[in-house]
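One protein chain is absent from this view; the other protein chains keep their places.
Going in written order, the chains are labelled A, B and C, and every chain counts its residues from 1.
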Amino acid sequence: MNENFIFVPLIIHLAAATIMLFAWGRIKFQRWFAILSNAAALIVASALFGMVWNQGIVTVQSGGWKPPFGITMVADTLAASLVLLTSIVGLAVSIFAAGTIIPQRVKYGFFPILQILFLGLCGAFLTGDLFSLYVWFEIIIISSFVLLTIGGEKMQLEGAVNYFTLNMLSSLIFLTAIAIIYGITGTLNMADVAMKLPLVEHPHLVEVTAIFFLAGFGTKAAIFPFYFWLPSSYHTPPDAVSAVFGGLLTKMGVYAIIRVFSLLYADNALISEIITIAAGCTILAGGAAALVQNNLRRLFSYLIICHIGFMIAGIGIGSVLAITGVIFYLFHDIIVKTNLFMVAGLTHRMTGTSSIRDLGGIYDKYPMLALLMAVPLFSLVGIPPLSGFWPKIGLISAGFTDHKWIISGLIILGSFFTLIAIAKLWAEVFWKPSKEIYARPNFTFWNKLGVKRKLLYLVPIGFLAALSLFIGLGAGVIEPVAERVALELSDTMIYVNAVFKTKQ
Amino acid sequence: MNLLLPIVTGVLYAAGIYMLLRRSFVKLIIGFTLLGNGVNLLIFLMGRLAKGKPPLIPDYADVIPGLYADPVPQALILTAIVISFGLQSFAIILIKRVYAIANTDDLDEINTTDDYA
Amino acid sequence: MKYFGQSAFFISSIEYEDNWHIFARMTAAVLAGFIFALLMPIMRRVSLGRFAILNSLLPLSLFVWFASFLFSGLEGNLSSHLEWAFGASLSFKLDGLSLIFALLITGIGALVFAYSASYMKGNPYLDRFYAYLSMFMAAMLGVVLSANALTLFIFWELTSISSFFLIGFKNKDEASRKSALVALAVTGFGGLALLAAMLLMGAVTGTYSIEAMLLQPDVFASSPYTTLILVLIFIAAFTKSAQFPFHFWLPGAMKAPTPVSTYLHSATMVKAGIYLLFRFSPVFTDLALWSNTLMTVGCITMVFGAIHSLFRTDLKSILAYTTISALGTLTFLIGIGTREAIIAALVFVVVHALYKAAMFLIAGIIDHHTNTREVTLLGGLRNAMPLVAVAAFVAALSGAGIPITFGFIGKDLVYEATLHQGNMSLWLTIIALVTNILVGVAGFIAAIKPFAGRLPDALNGTKAPGPVLWFAPILLAILSLILGISPGLMDHTLLIPSLDALAINTDGVYLKMWHGINTVFWLSMVTIAGTVLIYLTAKPYKYLSGIPAKLNMLAPQTIALAMVGSFAQIATAWNKAFQSGHLRYYVLISIITILAIAAAVHLPGFHWHFDWSMIRSVAVYEWVLVVILIASVLFTVFTDSRLAAVASMGVIGYAICLIFVIYGAPDLAITQFTIDTLTVILFILVLYKLPKYLKLTRTRSKLRDGAISIVFGTLITAVVLDVLSLDRPVYISSFYADNAYLLAKGKNVVNVILVDFRGIDTFMEIVVLAVSAIGVFGLLKLKVKRHDV
Partner (left out) sequence: MNTLILRTATKYLLPLLLLFSVFILLRGHYLPGGGFVGGLVASIVFVLHALAFGAEATKKLLGLHPGYLIPIGLALALLSAMMPLIYGKALMQGLWYDQPVLIIGSLGTAIFFDIGVFLVVIGVVLTIILTLIELQKE
């Protein structure tokens, strides 16, 4: 297949967004067209993944300028699989959104913006150039702002203020780092930078850029102590939006950390140390806070933080086994977290509340749905052999083999926190007898919904639940992918050679 | 100027961050504008200074003769300026809406999302 | 990031004599229960209501299959193998030890399944109940059959989860929910310890195959991590098998329906920890830490449980504490680790399963028919339910170790073990004696008292239970009689194969009832006499029942709950401290962190010397420019009027614009100029309605922030100067300058870069603009009400 194929996912998203902008305000069309275009994107993404899986790393030069002069697009196994996951989530969420996003929001461009968010994510995964990574990040940020605020409810706006401030700050820090990198290496192509950075006369400058990158990406990934924007904003927008955010945005930060630090700062003991410490604090902060939450979606938000800690910890450990764990966890987390927030939406639809105190009785009222919802919940805990369990083996045993006892211990502790948090949640939300539910003006409860609306809830949840079951039971299929990614990342030259089309 | 402009950059950063730490949302946005200017200046400096030599190829030549200002940072700054314009205009409107809803721009008055639900 | 090639790969497992049909049969045996559970929602019509009893066909057939090996014998080790992921593999192995447990699991499973059909009749959620039960049974089989350490863990966790669902089965009842959570918390904690242990053993031995691990005792003897491994295994086993001080979840678990208590919390699940200890005893038994810990904890637990059982008056909690005591005995015996001890332990597992299951089922019947489990209110039921009374009698005798029951054999073996232990045999024997007597008494109270004496009026007209209920206890009673009379049945079918599995010399091993008149005989006599005497004379539970309440504050449960509570407080405090809701603190924390680390990294390497030429070369207009710039920055920061601030921001922008002009960036100049103008217009359009700033922050915090920002600014300046001290890398820019016209047909290099060399950036940046415009539009026009659906 032609290497230009890398562009196709991007083109599809952008074209879809443009078309939907032309069809401004036409609700029905936008709903269906969004689902359609995301289905198309999924097909293309799978093709791209297949291409990479068979041919190895694929790269393409925009404008045909040979690297490092043009902007390089690089589809290695990591990028390709993440693009694939993005479009999976994209399809699920666009279906969910079609059922849950109210007409006013659709009228004001919800779906085109969502599409552009996916565009930004795919671009950021695929780009091989530092500055355009920044640009893609800005696309993600601005479209997430819009999705966060669209509708302008009080909660939304207040959450948006925190979200906006800390993310803006982080991207300015990030931009500063890029500028310094250009100042000391005179290039922006990541592979090229990777070659030139070791030659810089002032190594401490290089480390400063590393710190700035860590702060910049760390904020997006919500690691300690940069995560505060997340718990104060993720529970404010519509569920579909929270689902995308919870599933993909923070993982974007994790991806950036993996990419940049495996490429530019490999073998830097100090940096790995800092990362590991940050990871430990993140696990503790997220896990501990998760145990004392009363709002379902905020509980999930803290669990996101806790589990980001797992992945960062793996990056800190850095052995192939650890990275395999991280990648596997990344795959699992993207699917499951997205599903969690959709489940939260479903429970809200059933009971009209997100407060754990008032929730209840779902187990008795909707046993089959409870079973369905149990899948993501217990996958998240990592009840073996569900998806959350496998990567922990990689992470913990990697910690043991490298004698990183503390971080392994913290990962175990974090898993314990998660177990308790979810078990409590199950007892409260599903087992506890339900409170009296009052009818509300302009709020239709689940049992009043039509079949079509119900399907728009259940299809995506079922789809992702099935996927996470597959990741868990078919771990033997996922592990080789994660391992291949880890091996590709373990040696900088693999990436560099792929970009410059040189053979070792 | 190789000394003064770095200092100016530092001043812009400092001022920006100081404004970020205020309680007024408006000041916060102003802070971002200042920071943005600081970053642009920093990027510009990263290309080193070359007085009065724009990266334009004269009519008579096919390449720029002699020393010239580094075009790359200029391109980056152009992009950065425009992007931050987009974000800022969004933020400015956010001020308006937040003010309309909370009737204040005191950030401590609009933090209910961190309360326990 | 570092790179450890080898660490990624494990020896998958040692060689098995693999063949397809063995694998099929073993896997099917383990997974059958899961599949059954999954099918339950579909086939509820068939399998519930009148036909519910048919559900017992599943465990029954499995029991028959496993039982067939009793006679055909286990040719070598029947095993099967299939790779999964991360070193885990679906590999199962049936040896003597596994067989004992497998038979208990399926056999008692069959009885409980049948019993429940009548006991739970009319419960609307019976389908879930059977689903969970069979899921549990499958998981339990997985635990005892797994040949791979990770797979063992996987099934171990599944037992915890299914028990969570079973304990919480009466989900509307607050107490059940709570005790389900406690049970899950304790066993889940143990489970994670087990995971850590298994991974560590994997790291130490380089394999996850249990067989292969057991082949390298020397590795464990020498490895520095053995202590850690042991501690983790202890935590796992003690939490699961309710050893002191982790025992407290078990009495709570009695909230579950009685069949569940019978199956999980006396006969099978709590024995998983014991199985774990058995399984790994061959490699650890010579280590002092192993034997000492197990003996100590075992002793404490068995005495503790025995004493506690006398303080209880609720049938099920009496049984719960005697179970704890019995589990203690098993741990204790494994700790002794001599051949006699292991034999005693193996036999006692069966003994206890038989009589304790019977007692629980009987307690269930009584509860079911009299609606009380309060011993003090019970009595004289023998006429109402004669068959049950007989079964109860036999069970009680077996529990007290009175001949011709199987319990007698078991107790004798225990004394054998303690007597041959060595240096401490006397003390251990005494402890064992006391325990046996107390447990015997408790057994009498639980199983004989309800049937003896005269019938309280309250219980008049108690109906006789149907056959489905009394069948199971009777059968169990008969079994313990048969085995009691001819214990030899166990020798070659179970005992010797298990000893082989544990690598213990088997010659001359045989069980018999009559050993002649020896120490053991006298000990038995003392035990029996003591038991009967205490039961007949004292009625302790009447006035003792108040005591535990008084001692409650010392109970491990109380302590654990207190710890949980304080943890919650700490977590809340931490959360409130960090997630304070003050945005500026969030910013402050981020800034300080970045600043501290970056400065710590940068300053040590930063050497920069100042020379006057830098200043001298500055032209006057440049000075003016800089001064204006800084002045307007300061004004922007300190003015009280928003509009003034905005205006001076404009000035800053224009000044920078001039800098761009001077240093050869005309495009930038124009762009900056226009953008700046637009921003100012925007600001003014929005702000001229808002009132003046309020004075919000105190001077102290202003100073603090000021200091921090100045330091940050200095850091940036330092970094920039540092970079400028390096010479300019021109690689890319010169390429652009040279090829802009020749290859890209443009003479304005910047514009060429924008639309051609780095076109994608430009493209995406107009996308950003587009999005922000749409966002602004929506923000201004759309105002949704809450719950607007």
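What we mean here is this: a residue touches a chain if its C-beta (ideal position, glycine included) is under 8 Å from a C-beta of that chain, and two chains touch if they have at least 3 such contacts.
In this text the structure is predicted, and so the values were computed from the model without any measurement.
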Touch partners, limited to displayed chains, of the chain removed from view: A, B, C
Option touching the unshown chain, where C:Ile430, C:Val526 or C:Leu685 are the choices: C:Leu685
Given C:Leu195, C:Leu588 or C:Ile675, the one touching the chain that is not displayed: C:Ile675
In chain A, positions touching the absent partner: 2, 4, 7, 11, 14-15, 17-19, 21-22, 24, 60-64, 70
Sites on chain B contacted by the missing partner chain, in the whole complex: 54, 56, 78, 82, 86, 89, 93
Chain C residues touching the omitted chain (full complex): 666-667, 669-671, 674-675, 677-678, 681-682, 685-686, 744-748, 750-752, 754-756, 759-760, 762-763, 766-767, 769-770, 772-774, 776-777, 780-781
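Criterion: only the chains that are shown with their structure count from here on.
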A-C or A-B - the one linked by more C-beta pairs in contact: A-C
Gap in Å, rounded to a whole number, between the CA centres of chain C and chain B: 50
For chain B, residues contacting two or more additional chains: 20, 28, 42, 45-47, 72, 79, 83, 86-87, 90, 94, 97, 107, 111-114
Residues within chain C bordering two or more other chains: 579, 581, 583, 587, 716, 723-724, 728, 730, 732-733, 736, 757-758, 761, 765, 768, 771-772, 775, 779
Contacting residues of chain B [partner chain C, same complex]: 1-24, 26-28, 30, 33-34, 37-38, 40-42, 44-59, 62-64, 68-72, 74-75, 77-79, 81-83, 85-90, 92-97, 99, 105-108, 111-115
Contact footprint of chain B on chain A as seen in their complex: 131, 135, 138, 141-142, 145-146, 149, 152, 154-155, 157-162, 164-165, 168-169, 172, 175-176, 179-180, 182-183, 188, 231-233, 235-236, 293-295, 298, 354-355
Chain C to chain A touching residues, read off their complex: 1-5, 7-8, 41, 83-88, 128, 150, 153-154, 157-158, 161, 164, 168, 171-172, 177, 180-181, 184-185, 188-189, 192, 195-196, 199-200, 202-203, 567-568, 570-572, 574-575, 578-579, 581, 583, 586-587, 589-590, 593-594, 597-598, 601-602, 604-606, 716, 719, 722-724, 726, 728-733, 735-736, 756-761, 764-765, 767-768, 770-772, 774-775, 777-779, 781-789
